[in-house]
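What you see is the complex with one protein chain gone and the rest in place.
Now for subunit A:
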Amino acid sequence: MTAHWFSVAIWRVSIWAFLLMAVLIPIAAFLVYGFFGVEGGSIVHALSLDNYVEVASDPVYRKVLGKTLRIAVEVSILCFVTGYIVAVFINRQRPALKYTLIFAVAIPLMMSYVIKIYSMRGLLGHTGFLNQFLIWIGLIDEPLSVFLFNLTAVRMTLVFALVPFSILTTFVGLERIPDATINAARDLGAGPIRIFWTIVLPLSFPSAVVGVMFTFVLSVGDFLAPELVGGVNGLTYGRLIFSQFGIAFNWPLGAALSLVLMVLSFAVIAVAGKLSNPRWLRREGP
């Protein structure tokens, strides 16, 4: 009995210690950095709110953040919609094919993000598949360079890279709806469109919203896609943070910018958490 209690205690302490060392302390250290300053390329360890004042007052940061949020929202909506369409299609297949398709959807998640971005460059570039195709069907004579190095390319790359999250989470939600529930709705006279809007969508939404959360949080902080396919317009908030750390060597300002992003992401995660656990899923009374 005592030995058992002892081993449980050791497990608990080590898990908390690991979380503390690997997650909480780095984040705390990072937050503290946001209150430091920089002079002549070296960090000044004196606490001040200067960085936060700069982030809040400089319109450039606000503009870039707004643009980045808009892209993230657009990407999330696109992923949500295409994710639903694909997941509904996959869920309708017979079991063997269904799980093969879901596995195929999951494969890109195991690949490097950089490879996916470069494959997108190959697709959209001057000699890429899209231009070749448009020339082949005779819509254009010369390859166009408008597909790459702009924000649309960033959006497409992000959707391409993140849509598996939407498909997988939506699929999980759809698969959990019992046939009997759909049959009950049909039995009461409902057609396919009504069944989708009143039964399938609300029942799978708590699961699908987790996918939206993934796509939003991952795209709002992304700096690789804008860097590699975004061109001159592709200055996003992620790139801004990256440049503070990698180019300007202004770590304190970078930390302050990151904190804003972190608070935003946590807010989105909290909202998604609420939406993914609606009242009807809970057991306690109204």
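In the analysis below, a residue touches a chain if its C-beta (ideal position, glycine included) is under 8 Å from a C-beta of that chain, and two chains touch if they have at least 3 such contacts; residues count from 1.
Quick note on the criterion: contacts and distances are computed from a predicted model.
When the unshown chain is looked up in UniProt, the name that turns up among "Cytochrome bc1 complex cytochrome b subunit", "Spermidine/putrescine import ATP-binding protein PotA", "NADH dehydrogenase" or "Sarcosine oxidase subunit gamma family protein" is "Spermidine/putrescine import ATP-binding protein PotA". Annotation: of A:87, A:159, A:203 or A:241, A:203 touches the absent chain (contact as defined above).
Contact with the chain not shown here comes from a single listed residue; of A:66, A:122 or A:178, that residue is A:178.
Residues of subunit A that touch the chain left out of the display are 178, 180-181, 183-191, 194, 198-199, 202-203, 278-286.
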